[in-house]
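Omission of a single protein chain aside, the complex is shown with its protein chains in their original locations.
After this line comes chain A, so read on.
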Amino acid sequence: MNLLSVQNLCVNYDSIRAVKSISFEVQQGETVCLIGANGAGKTTTLKTLSGLLPAHSGEMMFDGKRLNAMPAYQIAALNLALVPEGRGIFTRMTVLENLLMGAYNRTDRANVQREINDIYALLPRLAERHQQQAGLLSGGEQQMLALARAMLSKPKLLMLDEPSMGLAPIMVQTIYSIIQTIAKQGITILLVEQNVRLALGISQRGYVMEHGEITLSGASQTLADDPAVQAAYLGEL
């Protein structure tokens, strides 16, 4: 069953066409990646799905509801969560306050508190620093916090925008193993990455975006073996 389906989506920045009629879908329970170089329109696509940018034309359906023209806060209420590019944590709020922002639309306080405790057990660095300003955390810890915050909104679909950006290789490994743990819990993930090898490694299917268009799609393993993908993104000639 399609949890998310996008048909002929176009997004413009004034006269610049950033996303040119793309179509793709994400099924319940799978991890799908959207890969491509800088400026391919990946982030624009995610922002449009979150309601942060208006769609010019096309159809976006999530969980049986049409996302077009829906404001961001209503989309968030449908349990579609975005971890934005550059993490988007609230740097001058404490770690705990950041987590509470993830649960902004939830009223089941006891459950939220229990889930926060679970997060602290899983990520002890956040527990140690829960009263500290989030901006004082390292880049990797901030990314963990961003993921944890998104998880507290109980997402049906988790959209991750370049979770590896600006992180040391060892930290990238840690973040990716956390993402895999989340996927194993049955959460559907739409992953946007420039680090193509990593993204194809943890996803079942992938779409390749170039200049605002989807040029290739298929099973992740097939894409990784594709000579064109290898030449363009995996540095193999």
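Here is the rule we go by: a contact is a pair of C-beta atoms (placed from the backbone, for glycine too) under 8 Å apart; a residue touches a chain by one contact, two chains touch by 3 or more; residues count from 1.
Keep in mind that, in the parts below, contacts and distances are computed from a predicted model.
Considering only "High-affinity branched-chain amino acid ABC transporter permease LivM", "Nodulation protein E", "NAD-reducing hydrogenase diaphorase moiety small subunit" or "Aspartyl/glutamyl-tRNA(Asn/Gln) amidotransferase subunit C", the record for the omitted chain gives "High-affinity branched-chain amino acid ABC transporter permease LivM", by its UniProt protein name.
Although one chain is not drawn, the whole complex shows that of A:Leu3, A:Ala18, A:Met60 or A:Leu82 it is A:Leu82 that touches it. Residue A:Gly51 is the one among A:Gly51, A:Pro163 or A:Gly212 that touches the chain missing from this view.
Shown as candidates are A:Pro71, A:Gly166 or A:Pro227; the residue that touches the absent chain is A:Pro71.
Residue-wise, the contact with the chain that is not shown comes from A:Leu100, picked out of A:Leu3, A:Ala40 or A:Leu100. Touching the omitted chain from chain A are residues 50-52, 71-73, 76-77, 81-82, 84, 88-93, 97, 100-102, 104-105, 133, 135, 149, 153.
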